[in-house]
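Shown here: the complex without one of its protein chains, the others still in place.
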Amino acid sequence: MSGYDNMTVVEAMLFASSEPVAALRLAELAGMEQEEVHTAVAGLNEHYQSSARAFRIMKISGGYQYRTVPELAEYVRGLGRQSGSHKLSPAALETLAIVAYRQPISRAEVEKIRGVNPVGVLKSLLEKKLVTIRGRAQVLGRPLLYGTTPDFLRYFGLSDLESLPRESELEVLLSEQEAHGSALSAAESEGTQQELV
Amino acid sequence: MSGYDNMTVVEAMLFASSEPVAALRLAELAGMEQEEVHTAVAGLNEHYQSSARAFRIMKISGGYQYRTVPELAEYVRGLGRQSGSHKLSPAALETLAIVAYRQPISRAEVEKIRGVNPVGVLKSLLEKKLVTIRGRAQVLGRPLLYGTTPDFLRYFGLSDLESLPRESELEVLLSEQEAHGSALSAAESEGTQQELV
Partner (left out) sequence: MDDYQVQLDVFEGPMDLLVYLIRKHEIDIYDIPISMLAEQYLEYVARIEKLDLERAGDFVLMASTLLQIKSRLLLPRGDEGDEDWEDPRRELVEKIVEYMQFKEIAGHMRRLEDDSTRRAERGWSEVEYFRRSEELEPEIDATVNELILAFGRLMLRKPPPAPVHRVAREKVSSAKRARAIRALLNEKERVLFADLLPEDSSRMFIVVTLVALLEMAKRSEIMVDQAGSFGQLWIARRKLKPVGEPLDNDCDPRDGGSDADWGGADDGEAVDDKEYQ
């Protein structure tokens, strides 16, 4: 309607948003097919790459979002809303890792793995919107279950949960351990791995 | 220092800024002369113009800021106006929370808790199919009673209403949040000490 091509329309919408926008939403608003949105994004990124622009369009949390290239981090630090200096604590990261891989998971199960009561950390992660309540376990006491949020993906720059490393990638650590000589059979140690979906 | 030229550095900084940035500030942050900042901005705009980009750098209240070109405003406005099916206003969220926890509940009772007439909000929640009419109260005037729908559960990824934290559990969650209060720094608020709570 404006005589602008798909690329320019997608560029305008994404550039004007600070959050990830789903391809479906872009397609609806621009009157395109979702496939055309993907093509437009690819075309834009090619252009940014070849003209050495400071930003690219990334797949984040199920949508598309502009982000600056990491090489320019020192210049953008502290300018925007995310200061970038507040990193998560080791306890928060470990707890998040457990929640991300075992979700939905109860507080007690997290505690079992880390050996520390995670109440404080879970609350803080809830507050930061990195985890959320997912329901209740069908076990005695019906404890609350926790899972990760879209903000979790956005914080870690992930397009979806599947972009976390796979089981197979994690096995590297275990095979190193097993090289020390194994008293347990491989089958047994696999048992623990298989829960890591 | 990063091998990126002035133009790209200025581009990154303006992109990431949450408000218009004065040339002086850009110059300081990037270690340039103000004149170089102006030149970089002019160069960028020339590039955007010739490659038909959807945005330009504008002079806004004493600083520089990116704006999409006015010809594409309808798309940008559309993105703001289109109430994404996944989005709720704070008022809607508050009302929904009251209905979820206190259902079945009358309009007057919601109003008593929120202190604001919830008529408009209830209407939009009815339209979004997140609440529904549950019948009438057996009190004088027989006011309509509202409750949540299956869509409500789907929206929040809950298996049933019992999956919401009980009010007693909520108290625990919130008292902690009060205690953490302004603890925005992950490193601070998630120290090992607090895990012992």
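Details
The chains carry the letters A and B, assigned in the order they are written, with residues numbered from 1 in each.
Throughout what follows, a contact is a pair of C-beta atoms (placed from the backbone, for glycine too) under 8 Å apart; a residue touches a chain by one contact, two chains touch by 3 or more.
Not measured: the values here are computed from a predicted model.
Only one residue from A:Arg107, A:Lys129 or A:Arg142 touches the chain missing from this view: A:Lys129.
The chain not shown here is touched by just one of B:Arg25, B:His47 or B:Arg67, and that residue is B:Arg67. Those residues of chain B that touch the chain absent from the view are 12, 15-19, 65-68, 73, 76-77, 79-81, 83-84, 86-91, 93-94, 96-98, 100-101, 107-108, 111-117, 119-120, 122-123, 126, 133, 139-144, 155-158, 164-165, 167, 170-171, 173-174, 177-178, 192-193, 195-196. Where chain A meets the chain that is not shown, the touching residues are 15-19, 58, 65-70, 73, 76-77, 79-82, 84, 87-88, 90-91, 93-94, 96-98, 100-101, 113-117, 126, 129, 132-134, 149-150, 155-158, 164-165, 170, 173-174, 177-178, 180-184, 188-189, 191-193, 196.
Criterion: only the chains that are shown with their structure count from here on.
A straight line joining the Cα centres of chain A and chain B is 18 Å long. Of all residues in chain B, only 1-5, 8-9, 11-13, 15-18, 21, 29-30, 47, 51-55, 66, 68-69, 71-72, 74-76, 78-79, 82, 84, 157-160, 162-165, 169, 173, 176-177, 180, 183-187, 189-192, 194-197 touch chain A in the complex they form. Those residues of chain A that touch chain B in the complex are listed here as 1-2, 4, 8-9, 11-13, 15-17, 21, 25, 28-30, 47, 51-55, 66, 68-69, 71-72, 74-76, 79-81, 86-89, 91-92, 116-121, 123-124, 126-128, 132-136, 142, 144-145, 147.
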